[in-house]
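With one protein chain held back, the other chains of the complex are shown just where they sit.
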Amino acid sequence: MSSTNLPIAKAITAGLRDAMAADDKVLLMGEDIGVLGGVFRVTDGLHAEFGSQRVVDTPLAEAGIVGTSVGLAVRGYRPVVEIQFDGFVFPAFNQITTQVAKMHNRTAGAVHMPIVIRIPHGGGIGAIEHHSESPEALFAHTAGLRILAPATAQDAYWMTRQAIECEDPVIIFEPKKRYWVKGDVDPDHRPELSPWEATVVRQGTDATLLAWGPSMPLALESAEAAAEDGIDLEVIDARSLAPIDYPTIIASVKRTGRLLITHEAPVVGGLGGEIAARISEECFYHLEAPVLRVGGYHLPYPPSRMEHAYLPDLDRVLDGVDRLLEH
Amino acid sequence: MSSTNLPIAKAITAGLRDAMAADDKVLLMGEDIGVLGGVFRVTDGLHAEFGSQRVVDTPLAEAGIVGTSVGLAVRGYRPVVEIQFDGFVFPAFNQITTQVAKMHNRTAGAVHMPIVIRIPHGGGIGAIEHHSESPEALFAHTAGLRILAPATAQDAYWMTRQAIECEDPVIIFEPKKRYWVKGDVDPDHRPELSPWEATVVRQGTDATLLAWGPSMPLALESAEAAAEDGIDLEVIDARSLAPIDYPTIIASVKRTGRLLITHEAPVVGGLGGEIAARISEECFYHLEAPVLRVGGYHLPYPPSRMEHAYLPDLDRVLDGVDRLLEH
Amino acid sequence: MVQLLAADGTRTPHAEFDAVLDGPDGAGGLATPERLRGYYRDMVMIRAADVEATSLQRQGQLGLWASALGQEAAQIGAGHASREQDYLVPTYREHGIAWARGIEPWRLLESFRGVSHGGWDPNELRTHPYMIVLGSQAPHAVGYAMGLQRDGVVGTGQPETDTAVLALFGDGASSEGEVSEAFTFAASFQAPVVFYTQNNQWAISVPTSVQSRVPLAQRSRGWGIPSVRVDGNDVLAVLGAVRIALDSARAGKGPVFVEALTYRMAAHTTSDDASRYRPSSEEEEWAQKDPILRLRRHLEQLGEIDEAYIARCDEEAHDLAMQLHHHIHGMEDPDPVGMFTHAYAEPHPIVEVEREQYLEYMAQFENDDDIDKSAEQKGERA
Partner (left out) sequence: MVQLLAADGTRTPHAEFDAVLDGPDGAGGLATPERLRGYYRDMVMIRAADVEATSLQRQGQLGLWASALGQEAAQIGAGHASREQDYLVPTYREHGIAWARGIEPWRLLESFRGVSHGGWDPNELRTHPYMIVLGSQAPHAVGYAMGLQRDGVVGTGQPETDTAVLALFGDGASSEGEVSEAFTFAASFQAPVVFYTQNNQWAISVPTSVQSRVPLAQRSRGWGIPSVRVDGNDVLAVLGAVRIALDSARAGKGPVFVEALTYRMAAHTTSDDASRYRPSSEEEEWAQKDPILRLRRHLEQLGEIDEAYIARCDEEAHDLAMQLHHHIHGMEDPDPVGMFTHAYAEPHPIVEVEREQYLEYMAQFENDDDIDKSAEQKGERA
């Protein structure tokens, strides 16, 4: 009954607000997140509601933002950091990789790092350089981090809450191009589904299509287009990128015998490779075709008037499906 | 005739010296590389020979080192940067990922980035935290970069020279635990082999074992141990990690039908995954077993008195070979 | 804060600056009436181009535009303070600098339109590309300056060939660690680089006071780098300060930091809504300090400008805007296959394979439908 219809951005706002109301150790840090409410308005209203001690407009320095969050976490706070765009996470890379990820292990569990790093990511928004990237693989390789990629408003709300409650650091890659797409959110009933589990969002028999975050609508659209050609795709939303929920994917692939992975990041060295390698190993005797990947090219993200050719789209995914089924 | 026997570290020194003598635009930048000759003595003697304008002891700031190199490259220089240890490359991650890798593309080819970034890497030397890592996958995902991983003194010499001559930025991961292992170097005859090609260092028929850099001796040792059990392994030295020389690997796997990859980096999200994914795709009908990987665990690199259990060793590789052949 | 032109255009004497401005530089100084008129024209021109770019964005011709309205004196002044041989390292809002360096405005628009990530050859125009990752360019500037030292074009006593670097970053960007590292390297190696901040009071919604509680100019003193703070809406103060600084740097005396106090009159970009974080009264207050108006008043006081000149400038500015309009509207979208061209300077097998795959994939559409513009058609189907 309590479900409301919200754009993904607002679902995150609600998740942040409810987390802050529930636990006064939760605080937000970032550039322009205060009075402005963030360049995507995700923190809109929170500064007015919680004040500048809990919604902190920081100096313009990502290492400083993440680094001070580490100290706040040691002191018992639960900082939620906003990185303004995917391409600006790199100045904080050292803090994330050598500090956030390792402090719990370094102190043999004495210190927890319940830090959430929110990163609006992905392309297709006609932006300038450094505003359209998908660097998830660069974090998934580092033990100590967890990564979530919500694709729906409901996940956006609950993953925000669950990430904040998690005692480990969590990076949330938010699908920026879909911030204003609406969906039902039920903030009153905690879902039974763990945030670390993948979900089969469409059942099918001919092949499995795995995607996450910004690529989910494309995956579903592709399944419908394929259905018109008589191909029945099973679609999985990975949801968690670290850890990856292999049992769900393996169960599906063992049924369908085929797997296509699509993501916006370049295929070379992308997360799809890790998943393909593992599935190829675990489902060796079930695979009727090699695991295929459709993603970005091994290029810097191109200028926006070329991005349609760079990003996976319906045709490229269907082409992948065709190649998968040719086997 | 002109071949000399040198430890890997000294082969690199010789490569640097000869490159500096051949082109006065080549200069070295880094921490402690001057009078001290680097903490591994790789630049030993070069400061005395070329002076402090060409062998530059920089302030202690990796982003500054790599960032000033970008400017020097724009001005026509060919900077060779030393990062003191693998774990200290992260403060420079932004410069490498968003600047070094992208400047050529950003300027539509007007500006070249002939920068070499030398990183002593890998574990097994009993070191403290952050001194034993293998972060190559974190760079291989970014287009615009090239990565070399010499395993022999000859490669150490020539890859250093060829990287410096390359118009693209090249990261060289140097096998620090093998710096003092000697090998023949022929500085007078430019090898016909391209640095971007893999080599079959041992021919075999039962399975292919792929490794690089610090793992090569382990790979060869494993092949000999396996031979004692009647298993004939083909061993490939990948040499270039970006780009990976797939034709050589594919040709081998098509012959042997089996591939095991070993590296020190954690398996999760490591370069082995990308290679496994691609080989599984390209050799689908030739593989008699899934591509297997033996590498580090999904953990922060452990304290040195546990590293023997973390790093792949003979037993773990042979265990991998056994599992590969069980199929 | 050094100010030479008061709000009403009156010029105050300043021994050090006057020596540089009125001294024998080229044709009789940097502040001859003719040059002053030139600066005026430049500011009018670049403002017109800027306003036109905003409207091109509204028309969907640009993905985004970052207006530099209000910062014309800070940019035209600094641009002309540099000498031909100097290398300039901009951030992404340096349209006046680019204009003064002779970079045609449409080139600036390429990256905002989304047809390239740059638009010019940095070495040809001695101007680094626009840079988006804030602060990242600061060490580049220092490195370039270290190259100058090695090339022997610093401190030879020849100001016409000795060379320096002008490195720009915003008040917000000043907080990035890489800017501090640039200070460290510049100071350590006494590199011929002038750091230049247009403190336009805001970093998107964050006021400069969050980046520094003391005048930003003070920052570099922590490294022993001398600094000066000038009125950034006063083209003469900027010109003098930056010229003095660059000449000192080229003479081998090490880095200098110049902070120009100015104001971002427009929103941060066309995506921003400044009314959410700053009162319009502040904008109005700064409108009174308009840099173009100030220089015009000064020229009027000197009796060195007339209505005809003003009108001609306006006309030329209008023409420039129209040219820009037509140029951009007439710009064809690049063939996406071009994205494969410059990732690497040398051949790269993976890129080659992917390029082949892309072409083969695109060829399907041509064959299927016998249509030439496969990319377009593909766009439609998706």
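Each chain carries a letter (A, B and C) given by its place in the written order, and its residues are counted from 1.
We adopt the following convention: a contact is a pair of C-beta atoms (placed from the backbone, for glycine too) under 8 Å apart; a residue touches a chain by one contact, two chains touch by 3 or more.
In this text, all values refer to a predicted model and were calculated from it rather than measured experimentally.
**Student:** Among the chains included here, which ones are touched by the excluded chain in the whole complex?
**Tutor:** Touch partners of the hidden chain, whole complex considered, are A, B, C.
**Student:** Looking beyond the chains shown, say which of A:49, A:167 or A:322 touches the absent one.
**Tutor:** A:167
**Student:** May I ask which residue of C:72, C:86 or C:176 touches the chain that does not appear here?
**Tutor:** Only one listed residue reaches the unshown chain, and that is C:176.
**Student:** Considering the whole complex rather than only what is displayed, give the residues of chain B touching the chain that is not shown.
**Tutor:** Counting over the whole complex, chain B touches the hidden chain at residues 31-32, 34-37, 39, 57-64, 87-88, 90-91, 126-131, 268, 297-300, 302-310, 313-316, 319.
**Student:** Which parts of chain C are in contact with the chain that was left out?
**Tutor:** Contacting residues on chain C, toward the hidden partner: 175-181, 184, 187-188, 210-214, 218-224.
**Student:** Hey, which chain A residues sit against the chain that's not shown?
**Tutor:** Touching the chain left out of view, chain A contributes residues 27, 53, 58-59, 61, 63-64, 66-77, 79, 94-95, 98-99, 102-113, 143-144, 146, 166-168, 196, 243-246.
As a working rule, only the chains that are shown with their structure count from here on.
**Student:** Name the chain whose C-alpha centroid is most distant from the C-alpha centroid of chain B.
**Tutor:** So the farthest one, by centre of C-alpha atoms, is C.
**Student:** How big is the gap, in whole Å, between where the Cα atoms of chain A centre and where those of chain B centre?
**Tutor:** The answer is 31 Å.
**Student:** Between chain B and chain C, what is the separation of their C-alpha centroids in Å?
**Tutor:** Inter-chain centre distance comes to 40 Å.
**Student:** Calculate how many whole Å lie between the centre of chain A and the centre of chain C, each centre taken as the average of the chain's C-alpha atoms.
**Tutor:** Once rounded, the distance between the two centres reads 36 Å.
**Student:** Enumerate the residues of chain C that touch no fewer than two other chains.
**Tutor:** If we look for residues of chain C contacting two or more partner chains, we find 116-117, 133, 177-178, 343, 348, 350-351.
**Student:** Give me the residues of chain B that touch two or more other chains.
**Tutor:** 94, 98, 102, 105-106, 143-144
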